[in-house]
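Heads up: the structure comes next, in structure tokens.
Apart from one protein chain that is not included, each protein chain of the complex appears where it belongs.
Read from first to last, the chains carry the letters A and B; within each, the first residue is number 1.
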Amino acid sequence: MTATSGPATGAPVDRVDGRLKVAGAAPYPSDVRYPDMAHAAFVRSTIAAGRILAIEVTAAEAVGGVQAIITHDNAPRLGRAAASVLGPPPPAPLQDDRILHNGQYVAVVVADTPQQAAEAARRVVVTYDRAEAALDLDDPRGESVANPFGWDAARGDVEAGLADADVVHEAVYTTADNTNNPLGLFTTVAAWQGDGLVLHDASQWTSNVRTTVAAAFGLPEPSVRVHAPYVGGGFGAGLRAWPHVVLAALAARVVRRPVKVTLTRPEMFTGVGHRPSTVQRLRVGAKRDGELVAIEHEALQSVAMEDDNLEPVSGVAADGYACANLSARDIQRRLNIPCPGSMRAPGHAQGSFALESALDELAYELRIDPLELRLRNYAETHPQLGLPWSSKALRECCAVGAERFGWTARDPRVASMTDGRWQVGYGLAGVSYPWWQVRCRVRVTIGADGTADVRSAATDIGTGTYTVMQQLAAELLGLELSQVRVGLGDSDMPWSPAAGGSGLTGALGNAVHLACKAVVERLGELGRRTGESYADVLARRGLTELSTDAESTPPDPQVLGMAPSGAFAAKFVEVHVDRDLGVIRIARIVSVVDGGRILNEKLARSQIVGGTIGGIGQAIFEETITDAETGRIANATFGDYLIPVNADVPDIEVTFVGGPDRMTPTGTKGIGEIGLAGIAPAVANAVFHATGRRIRSLPITIDRLLQP
Amino acid sequence: MRPFEYTSASDTAAAVEIVTGDPDAAYLAGGTTQVDLMLKDGVVEPRRLVDITRLPLRGIARIGDALHVGALTTMEELAADATVAERLPCVREALLHGASVQLRNMATIGGNVLQRTRCRYFRDPAVAACNKRAPGSGCAAIHGAARMHAILGASEHCIALHASDLCVALVALDAIVHVQGRDGERTVPLTELYVLPGDRPDVENVLVHGELITAIEVPLLPAGARSGYVKIRDRASYEFALVSVAAALVVEDGVIVQARVGLGGVGTIPWRARAAEQVLIGGRPGRALFAAAANAAIIDPYTVEGTRFKVTLAERAIVRALEDLVA
Partner (left out) sequence: MSACSVTLRVNGSSARLEIDSRVTLLDALRDHLGLTGTKKGCDQGACGACTVLLDGRRVLSCLTLAAQSDGREVTTIEGLSGEDGELHPMQAAFVRHDGFQCGYCTPGQIMSAVALLEEGRAGSDEEIKEFMSGNLCRCGAYPNIRAAIRDVAQRPAT
């Protein structure tokens, strides 16, 4: 690792919350209990489109312990908050008789025990007037929305570029729906206290839950408090306050008791988003020497009928490579499906599969080494902004990765390498991950004992935010790690953006930086003498504490004259494919990442390894299947929806290169998603190298490989 | 999900008496099928559960040339048995390729034999069309996500798979099921225990309500036999089979004198591929013979879009399993 580090940062210290977690003592929302707490269970639509004709609750009400059954007939009208940076919140639930997707909540049953609630929910009988549902990406009945985010990119003249090309590669790539499936079943515990509401919620963004729920019930934001000190994973599923959160609060208001709702695993497939399927058309033109002269990337993706999802897919083509002529377009089709949402590397995960597969195909057509092709089109400046990067060590990623992986040992001919019955293939992908930062607030307080508290509404969903912020603050304040406490996951603390978009470490870290500098400055103003302890300064001045809030704001590229850099990476994968049976095993993965300044190498490595395993899932296992006509998710269990298990995962080599990013004082770049990015295309490219079979559709499974 | 009365049985005859006399009663053993179907999926709703896990039906004994396995022996216990390791490698491998250690510590051999299908259309009461759950309602799976479904013994009425690994080996070995009913004990060859779905997929076996499996008798393979289990799946572990093969060969003087082939991942019941065995017997081990046997094994498959690949995969898996035995 070449990133420079201060005394407390960079060190691979153990996770500060590790002890609690291994003892089973970390309090997740699902662990919260109140005296007299009731339990809610959902009745979900079994059709994908139409209207509710009647909801028969007599049998359900007869179940012992049932306290209330809430449907659109008796639910109050609920408000909807204004859009956040991710778009508007989900429409309020139970507001009318319309069905927009299978799995939509049509009733909430509240009972004394979870067993009673679940039983009663099963006894609710709903009759529907069923309408034809639009479920397929090519169904013209679903409205098609062009340039849905306003982020489509264009430069030069693509048609002229293609006409000028020596070789044009054109192909269609598809990716399946994937479901986030954090291990923690999303739980909300809602307790009304007077006119105020306390929520314990499996959220990646407490401030957003507060805004959404306050608007739903017409409450002032400060009267809603959201706790999420620990969250059992999210991978994007916890970015929005989904309908179950609002319904938990509603149920608690109706029965005048605290209410807990824990989604079932099947409900986790319909209620908290998913990575949408895509159909992507690529046209890539190159000169004989490998120079890219045109890229056209058109990406069609699914979205819900009346909800939205920010999922920039084709943007990978705009930022990745130097190419004078480009068109990158996204199209969303509205379907009768549960609303998609962010899932680790949203948009990029799908877009990168298409782009990096296409470049691999082009490399074969040009007879150029795939790594060489990428280096030949290296973007020295940001291709779209034309500004110098704030940092970019992608070339070093490629060089170090090729060396550590042994790329040169690769026989470029397809189906040329074997190991007994196994066909062996090497594949790679380059990754330029987009930068994302949102304003963020933090409070740093020095107490009378001279120790520090760092507090923010931000959440640590397992990324290590507690730990790295403790390290960062300790370094900036000149304190020992043990003298700094970090308090997160409470919306009453200063406003924070989501733990998402690989953006929190930068946003919160820069806020911590500002606050700590201000605290140190203030201590100087109080006449702190060299070497004097903070406790002594405060005592001398008769202060019980010294507290400062600070807010970081995203830098403006034009003002700085730099293009803000996300992380960069090169991914190298070795796959083995059974020549008769089509069984695929991932043998080896080398990831080299430019993540800017690394605050804690141990935790950073875990982020990359974890993302890589998510990428393995996307590449060869994961596919959420929707039944035709009913729109039901056909494989909504962990037995049927496959995610990687221990035996699927080899040891994964991770190397960090590069140094602190120039744009912000902390010099970090987000690394929460770049571990996943590029894995699926690298696997697909390796499968092609191993077998000569180009699979342009994810996931790459045995049946797809066996197809003639 | 509806409430039920729980009883822990301490006497086998008494347990049989209770369940036989109450059409709404069911046995509870390891729970890995029963609790799942009752509490989680809500597919079966007995009013009374008779917990048999404390009955004295646990343990493994070698009697002559057969292994007698108490029905409540767990999968992990059977896998750890020395005779199984030595004389029935295909049983051991099938066991260890099934589920996870945690589930194998719970699941019993008797329960494994009677496990219910994993078909999500059967297991989701929100699906209206399921002949196994609601006779006459149709089969939603044939138009659905049918990758994990059967191609043998299947029809438009039902393509639900019997997903056991163990039973694939046991049918190949001609295991015998010992059953206790109100009127006494009887034995049923495992290959005759299961009933093909036909137009009544709700009828899965020949047991009458209340009959209890007390033991499985597994004839040992002759000394010198080779056996093994090949399981093909997407994940490297902890997944049901797309296709699996239990195979055993006895080769004397370069000629196959005994052959057994069981197939998993393809049948509505654990599948015995007798036609493949007939091809093998009398032949000389080799790829050509194995390919011919594989070709003979898959007779009149009923495939849908999602399961079409299984014909090829099963044939190749049979060849692989046999090659592994003679390698």
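To be clear about the criterion, a residue touches a chain if its C-beta (ideal position, glycine included) is under 8 Å from a C-beta of that chain, and two chains touch if they have at least 3 such contacts.
Given the structure is predicted, the values throughout are model-derived calculations rather than measurements.
Shown chains touched by the undisplayed chain in the intact complex: A, B. Considering the full assembly, A:A25 is the residue among A:A25, A:A83, A:V172 or A:A448 that touches the omitted chain. Screening A:I461, A:L479, A:L538 or A:A619 for touch with the missing chain picks out A:I461. Residue A:R265 is the one among A:R51, A:R130, A:R155 or A:R265 that touches the chain missing from this view.
Counting the whole complex, the residues of chain B in touch with the unshown chain are 1, 3-6, 8, 28, 31-32, 35-36, 39-41, 49, 51, 53, 76, 99-103, 105-106, 235-238. Think of the hidden chain as still there; on chain A it touches residues 14-15, 17-28, 30-31, 33, 113-115, 181-185, 230-235, 262, 264-265, 461-464, 602-603, 605-607, 609-614, 637-639, 643-647, 649-652.
Everything that follows uses one rule, which is that only the chains that are shown with their structure count from here on.
Per-chain Cα centroids separate chain A from chain B by 41 Å. Residue ranges of chain A in contact with chain B, taken from their complex: 44, 46, 115, 118-119, 122, 580-583, 585, 620-621, 625, 627-628, 630, 632, 634-637, 639-640, 642, 644-648, 701-703, 706-707. Against chain A, in their complex, chain B makes its touches with residues 1-3, 42, 118, 120-121, 124-127, 140, 143-145, 147-148, 232, 234-240, 242, 309, 312-313, 316-317, 319-320.
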